[in-house]
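Showing chain A:
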Amino acid sequence: MRRVLVVPITITIAALCAACSGSAAPANGGDGAQELTVFAASSLTAAFTQIGKDFQTAHPGTTVTFNFGPSDGLASQIESEGTADVFASASGTWMDDVAAKTGVSDRVDFAENELIVITPNDNPANIGSIGDLANDGVALVLAAPGVPVGDYARQTLANAGVVQRAEANVVSNEEDDASVVAKIAGGEADAAIVYASDVTQAVAATVRSVTIPSAVNVVAIYPIAVVDGAAATSTARSFLRDVAQGPGQATLRTFGFLPPPP
Partner candidate 1 sequence: MVALAALGTAFVALPVVALLIRAPWAHAVAALSGQGAWTALRLSLQVSLAATFLSVLLGSPIAWVLARGRFRGRNVLRAVVILPIVLPPVVGGIALLAALGRSGVVGRWLHDALGIQLPFTTAGAVVAATFVSIPLFVIAAESGLRSLDPRLEDAASAAGASRRYVFRRITLPMLAPQLLAGAVLAWARALGEFGATITFAGNLAGRTQTLPLAVYQTRQTDPGAAVVISLLLVALSLVVLALLRDRLWTR
Partner candidate 2 sequence: MSLHAEVRLEREGFTLDASLDAEAGATVALLGPNGSGKSTFVRALAGLEDADSARIELDGVDLSALPPQHRPIGVVFQDLRLFPRLSAVENAAFPLRAGGRSKGGARTRARELLATLGVPPGRMDARPAHLSGGEAQRVALARSLIGEPALLLLDEPSSSLDVRAREGLRPVIRSTLATFPGVRVLVTHDPVEAMTLADRLVVLEGGNITQAGTPAELRQDPRSPYVADLVGLNLYAGRLEPLEEGAGLLRTGDGTLVVAWPAGEPRTQFDGVTATLRPADVVLHTTRPEGGSARNLLHGPIAALSIEGERARVRIASAPPVVAEITLGSVARLGLHEGAPVWASCKAVELTLRLRT
């Protein structure tokens, strides 16, 4: 019996050691293999994936790993597990949160985003303006409160004076903007409020957009920062520069984001 155990136990211990050493290995230092971990709001998924690829090409030997998700969830994760080097949030609120609980540096606003109403292609509930979202029987999907685009949506509805009736129409609080878009693209609900940048070329084929007048629209400001305790600080700052001033800006534009406030 004992002999049988030796092999599996050895393998287990070896695997554990490899796992431990893997995560403890410092990725700092100027040259050599670099690993950069970026936590970014899910609305940045397409744009940042491209920026990451370009960054890797420009800095050979560097690997950029992304964790996309709702900004509130990401903030939580950073605060409890602290494995991010860079945090790009869809709202200042969650950056403030991380700054307070973990600490950030080199914080800069790098993009803006506006909201837009989307409906399925056949527009079953005849939505023509944001006010129509308060109509009886409209099946409205929003991101959950706490998720930046969910809070922004409720704010713009408040600006339009229809937030209470619209809230009564909400049939689902999704975890992020991508899930909201999916519900509309699939034709399951009547309308939703998402970022303008969410309506990519591919998405545009499956949904109809209804613009929100700037008077009531909310402008989301996206900050990015290096998280305190990051391992690869110089690479992180390099990435930040890319995004906030360098070629990242052009990329963000192609993906529907607006330039940051001056």
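A word on the picks: all candidates are chains of the complex that A comes from, given by their letters.
Just so it is clear, contacts are C-beta pairs under 8 Å (C-beta built on N, C-alpha and C of every residue); 3 or more make two chains touch, one makes a residue touch a chain; residues count from 1.
Computed from a prediction, not measured in an experiment: that's the story for all the values here.
Every candidate listed belongs to the same complex as chain A; state which one touches it: 1 or 2.
Answer for chain A among the listed options: 1.
Help me check something: in the complex, which residues belonging to chain A touch candidate 1?
Per the touch definition, chain A meets candidate 1 at residues 1, 5, 70, 72-73, 76, 80, 139, 141, 144, 146-147, 170-175, 179, 183, 186-189.
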